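Removed from the display is one protein chain of the complex; every other protein chain stays in position.
What follows is chain A.
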Amino acid sequence: MLFDRRLLKNFDLWLVIICLLLVSAGIAAIYSATRLTDYSDLFVRQMMWAGAGLAVMLGMTFFNYRILKEWGYGIYIVSIIMLVGVLLFGKTALGAQRWFKLGPLSFQPSEFAKLAFIIVLAGYLTPEGMEKRKPAFQDLMVPVLLLFPLFILVLVQPDLGTAIVFVPVMLAMLLFAGFRAWQIFALLGAGCAFLPVAWTFLKDYQRTRLLVFLNPKLDPLGSGYHLIQSKITIGSGKFLGKGFLGGTQTQLRFLPKQHTDFIFTVIGEEFGFLGAIILLVLFMLLSYRALKATSTRDMFGRLVVVGILTIIVFQVFVNMGMCIGLMPVTGLPLPFLSYGGSALLFTFAGIGLILNVRMRHFMF
């Protein structure tokens, strides 16, 4: 099957090129943000991660993605075990327990859990013979039950941002699975009733961030400071930017975590509106290429693609929104650009699955 020429013909090279452009922009920005610090070699590491990511991406295209449908529940259970494990034995950093440490590498099980959730949910939503029948409201029960343990386990790490990602992913997949809008809205409404419970799970600093977002004056020197500085950094880039390595804000390090959560501010300052728009256009093209893969007649493949695309777009929106003052500070990375090994690997793995679906769409 590997040598079926139709597979190669359907390999979406454009999607890969877009990803490479995005990751290169990220490496450049990481270099700019960290070159004057004690950890100025991060961009090299990110290059190595990108190489590993490409390998993983290609690896993800070599098998027929349909087997994932059979493995769905197994993968799901493994992800639950890992999330419980990280709470018990994980490494604590920045007040949260999110990482497994494997020698020099650290691994974030919540990244794996996102893919696992997509696969298990896609599997559930495409039972044999269900293609024709309209899903009923009670069919929402299982997706919610699948979501719940993952959501809670990630929330208590605590990682509010990643926990929330599960929600739009589920909604988008339900939409594609044929649920009606009112059914999805009803579910969303019920979810909102759950918000006060979620509030009690949050750590004080997370509550402060949310409250400060609603009213930055509450804490102008703490997280309010990030919002103010972030806007100055991006806004001061004006139309053309200050030039690569020329961002005064970036080079003088007014913002913390500029190579991770606030990487977009580097682009905004040094490459201006033009650079930021090019970045947005790249993400739009990526969405467009990914949406093409949903033309497959295989419901399972379509749902997997939609789930992965939703993760990427949602993180882009939340992360950029945070940098430009539209969203509270949640600590979600910008896909492809933010420094971080496991996030990058899993993003590439997701892209690999999209490629995989597209390569095999002729089979249906």
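Quick note on the criterion: a residue touches a chain if its C-beta (ideal position, glycine included) is under 8 Å from a C-beta of that chain, and two chains touch if they have at least 3 such contacts; residues count from 1.
What we mean here is this: contacts and distances are computed from a predicted model.
For the chain that is left out, the UniProt protein name among "Sugar ABC transporter permease", "Spore germination protein KA", "2-oxoacid:ferredoxin oxidoreductase subunit beta" or "Penicillin-binding protein 2" is "Penicillin-binding protein 2".
Only one residue from A:Ala28, A:Met170, A:Val306 or A:Met359 touches the chain missing from this view: A:Val306.
When the whole complex is considered, the residue among A:Leu8, A:Val44 or A:Leu326 that touches the unshown chain is A:Leu326. Residue A:Gln249 is the one among A:Gln249, A:Ser342 or A:Asn356 that touches the chain missing from this view. Residues 36-38, 95, 172, 175-176, 178, 203-205, 217, 219-222, 224-225, 228, 231-239, 248-249, 252-254, 268-269, 272-273, 276-277, 280, 283-284, 287, 291, 294-295, 306, 313, 316-317, 320-321, 324-326 are the ones on chain A that touch the missing chain.
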